[in-house]
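Pasting a structure here, questions to come.
Only a single protein chain was left out; the remaining protein chains are all shown in position.
Chain IDs A, B and C follow the sequence of writing; residue 1 opens each chain.
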């Protein structure tokens, strides 16, 4: 496990990498994604766990994205994700539509080291019709029972934000167990944290249940308020006003450029987080 | 969710129920099992998650068990499980041998509401040859790749011990995530706890990651030191001396009767926990 | 007590559906993100019966999930969720939902956010109530452009339930999975059979006689403006402030 500067952490992601990131309400790696934009990341294949939000829309708008695999791209209360919507209509990105429990299940299969996993429902959905990589079989345990099998999905990277890491590389994500699933599934996991703590998080029985063990963690960077404008557990709430501002600006190309200039590209002490 | 006395909680288990219980090192429900013995539980079908220990051996010796499904029955450092070994040799119980990750996977499938789950390995093992309920298929995603499918296993009951419950029925199990898997898999879950706490465990971000939500919990009873002679997280260590005493006494039928008389059947304030 | 608000009437209509004595009891209800009207109906049902548990996705406090954002789907797959609410960018007369888009796949003319969990939840929850405030020919279409989640399934496909009703800003429909067809049951005050017909793109049956959607009874209004508003305020602050401003809540209490 290595402890890096934020920009060095973002530089770990090569062009065309498949990167799983959480949505806005799940400790999203917003500061990391802004660093990716500054570095001119290219041809990324993003995976929503299980949906996608601000971070994905920002990367799409900045031209960093070739493909999105997700159950939805949304700014929630702030409305449609403007760059995503534009890019899909213009055919500028490949969209692999999925459905939430299928995203979870495909990652779970990778994290359990099994090549596929069954899931109920979904039969008859056009989502299935557009996923030639998904397969319907007859349930081998019960005749006349068609059931969908999903292939394991092991992204090249999982990236998320968390409250704390220790120097051994254990990361405390609290109740965001979906981040553990991402880390288990991905080949490499990069994490931004509010702070590095002394001691070993796994030795504390109160903390251990919310810890992802260092065996899964490749590198960590400190990024204070790194989920902003998303919130983080009881550390800080989300910034609903900023999501509205983003949604308003990103509605036009020029507005999006202004947003980038003001909040992403300006490398000051504050912007570098 | 109901809060009951220990003996009332044990009375929830009818004859012939399939009951999943943890091994000695995983917050085992030892006090609950002693209450089951006192009540003369009968024809139980026990499930080891993923192996079985003292609690299972005690129930077998007391004549409460018809079947054990497990990856192993062992007293660990204290040696072979004496009642189990006798009962298998005498053909007094049905033993469904399994292997640890298969036990976890079958319960995981039930907890995810899927009818089966694949698992690697195991092909060529006589464990598989004796499990007609397990099926080998050709991997539908890759030709010439035989793979084992396990059926979901949903026990009638999961029973375990935990540090604390709140009055809403949320139970804090800490890092024993396997207990959450048991509760998710089972039709009903009964829990003994060291104590009932005020407030809501799920509202505390430090506790929530180790909580099993009340939606899974049927009833709770307070049983102080309820895992004894097993240990519980950092609350108390296991009682290695008592396991040795049990192993020594249970080696003979008479010794086992003496153990029952001294530690299980004697209903004093202390023994009733 | 002040007049019934349109939102309160919608909430009341959904609450009646939740409490339908002819249906499986709704002990465990899940609410998707950003749906204050169905959420309010569920909270009201909880106040009335005392036995409804509510899981609101993304709710910080009171959310029973401790196993990550996937736990709702595991609970649902196991059959532990009784009732769920769904909507859609398009809803057609056979109960199909489109949350994907319109035009060439995956949405060259209009792109909605995506299917979320609909393809799964619609088939795995025993009871689903459809809710969409906008009642227009743009939303209620003869045939959805794409099926995120099918209204019905062929025999042999594992499915626990179907949409049982559709509540909009104008009316309440029931749904027959056997006929794959809606029936107009009641129209809200100010609407008529004709105004609903004009605004609806799909064909449907009509209940005879056609009722007017009933107001919530006074006790329900009292519960809404008191304990329901209080329970919802942390999760839906803007909605509660708009519908039940603090002064109004105090007056009702």
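Structural remarks
We take it that a contact is a pair of C-beta atoms (placed from the backbone, for glycine too) under 8 Å apart; a residue touches a chain by one contact, two chains touch by 3 or more.
For clarity, every value in this text was computed on a predicted model and none was experimentally measured.
All shown chains touched by the missing chain in the whole complex, by label: A, B. Checked against the full complex, the candidates B:14, B:121 or B:199 give a single residue touching the omitted chain, namely B:121. One of B:4, B:66, B:88 or B:197 touches the chain omitted from the figure, and that residue is B:88. From the options A:111, A:124, A:155 or A:230, the residue with contact to the unseen chain in the full assembly is A:111. Summarising the interface, chain B meets the missing chain with residues 25-26, 49-51, 70-74, 76-77, 80-81, 84-85, 88-89, 91, 95, 97-102, 104, 108, 119-128, 130, 144-147, 175-181.
Touching residues on chain A toward the chain that is not drawn are 110-114, 170, 180, 184, 202-203, 208-215.
Just so we're on the same page, only the chains that are shown with their structure count from here on.
Placing every chain at the mean of its C-alpha atoms, the farthest one from chain C is found to be B. Taking each chain's centre as the average of its CA atoms, chain B and chain C sit 41 Å apart.
Distance between chain centres (mean CA atoms), chain A to chain B: 36 Å.
Shared interface positions of chain B, i.e. residues touching 2 or more other chains, are given as 112-114, 208-210. Of all residues in chain C, those that touch two or more other chains are 65-67, 71, 76-77, 124.
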